[in-house]
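Once you've had a glance at the structure underneath, I'll fire off some questions.
Here the complex is missing one protein chain, while the rest keep their positions.
After this line comes chain A, so read on.
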Amino acid sequence: MKDKSIMKEELGKMLDKYPAAAFKGRKGHTLVVDQCLAPQEMVADTRTIPGIITERGCTYAGCKGVVVGPLKDTIAITHGPIGCGYYSWLTRRNKARKNEGEEHNFLAYCFSTDMQEADIVFGGEKKLRAAITEVVEIFHPKTVMICATCPVGLIGDDINAVAVWAEKELGVQTIAFNCEGYKGVSQSAGHHIANNGLFKHIMGTGDAPKKDFSINILGEYNIGGDGWEIERLLKIIGYNIISIMSGDGTVERLRSAHKADLNLVQCHRSINYVAEMLREKHGTDWIKVNFLGIESTIQSLRDTAKYFNDPGLIERTEELIEAELLAIGPKMEKYREICKGKTAALFVGGSRANHFQGLFKELGMETVLAGFEFAHRDDYEGREVIPTIKANADNKNIENLVVERDEKSYRLILSEERYAQLSKEMSLNYFEGMIKIMNDGTVVVDDINHYEMESFMKLLKPDVFGSGIKEKYVIHKMGTFSKQLHSYDYSGPFAGFKGAVIFARDIAMGLTTPAWKLIKPKWKTEPMLEGNYIEEVG
């Protein structure tokens, strides 16, 4: 790792190349970690600068693409021109299957109102009503979700009124999400809108029978089957999983989410709203877990058992940890041999750039740069900064639900003393953020863009860059391996113990595949003497 002061100077040089206004917009979004200066402040969740090749998406992508899309038993209609529905169709690897007793899995289908010019001019409500009528007739779903795209808000289509109409006329619960792409500054606003809609209309409407050790897994999207692996571990220990939000999830199970004793939060950014609202309304605590990485998985399983403080659970947790460690045996070791001493850079969504650092550490790799695409300050600095975050013109437009305590269902599981005790021992209703887990001299960057990524690649020369599809091939063209950490390059699961081995195999494979050594042709590396010899003979 380079010296902190040199790194700071290099960062300065990189930013100096921006025109004045862009410089102003980007400074404060990068920092060199220096624990002597803790707490370090980060600028995040601000507007993207126009004209920048940003890696960010929009509010619709956050709402439909991330949170609502994976719910398999509902029909999510994209109300808009064809593109938005089309691009968010099957592209995120949120796997789902029809489990026993489940009637519907609509995830291989894309539903769009495919708005045409006449709908833009004369309004699209009529077409939307007809579209809902048609899907109800063909598919008989229990719920319908309407996700708005940019033009919907602009032409003033009242999708909420259409939802009320559909419920009344067709007898199918219909929920409208005003997630037009121009709202907010990134996908993040869409997560919030989706959280609000599902909390308001779905959660609390179900009545699943009360079982011991009931939990929800929040912010787990089952990419590459991660959710299934996490579920397998938790079920062996004896937890009753009421719902998963939202990978392989169903609306019908989400209805009883308020019945849980505890919520496990995997992705903090996309789901902390629901976790907090469930806590405010029903008293349910949440703990920040991380099932990526062996150590983190063990920690998460132990924290969960400790929360319930049940000897049986604690015992079964230890037994499971032992059995899983035994099952993977020394498999990690051979991959560690290949990877150790190498460095990683991470640029992923809202919590993954945290989650994967432990996995790289287990392979003997240091994360030299990490950043989130659409995070807020609390994801970098920890939830303690939330009271000091100032509202701006963009996030003020996103509804902040005021939640009141439901006296009938409100219950606190922990005594005051135990709550105080556990708060010291685990991330109870708390997320520490990124900066605290990173080494001095490493770099944290928010909303990285193409220019900065290229600059950091030259500066830090990481051996692996973990990111998404838009960044992947740029990195490869530079001759460096890039691993997609949104889609896992169609591998996985990476969660849990077995997942860690699959991840380790993938990284070792990516680092050692012979292609990297074949980049230079022989005529560029070897002396070309024979050519002269033939000439002389000729």
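Please note the rule applied: contacts are C-beta pairs under 8 Å (C-beta built on N, C-alpha and C of every residue); 3 or more make two chains touch, one makes a residue touch a chain; residues count from 1.
Note that in this section contacts and distances are computed from a predicted model.
Look at the chain that isn't drawn here: its UniProt entry, checked against "Response regulator", "Nitrogenase molybdenum-iron protein beta chain", "Phosphate transport system permease protein PstA" or "Acyl-CoA dehydrogenase family protein", names it "Nitrogenase molybdenum-iron protein beta chain".
The residue from A:T48, A:T205, A:N240 or A:T512 that touches the chain not shown here is A:T48. When the missing chain is restored to the complex, the residue among A:L11, A:A96 or A:V185 that touches it is A:V185. In the full complex, chain A touches the omitted chain through residues 17-19, 21-22, 47-61, 77, 80-89, 91, 98, 104-106, 108-117, 119-120, 127-128, 130-131, 133-135, 137-139, 149-151, 153-155, 180-183, 185-187, 393-394, 397, 450-451, 454, 468-470, 472-474, 476-479, 515, 519.
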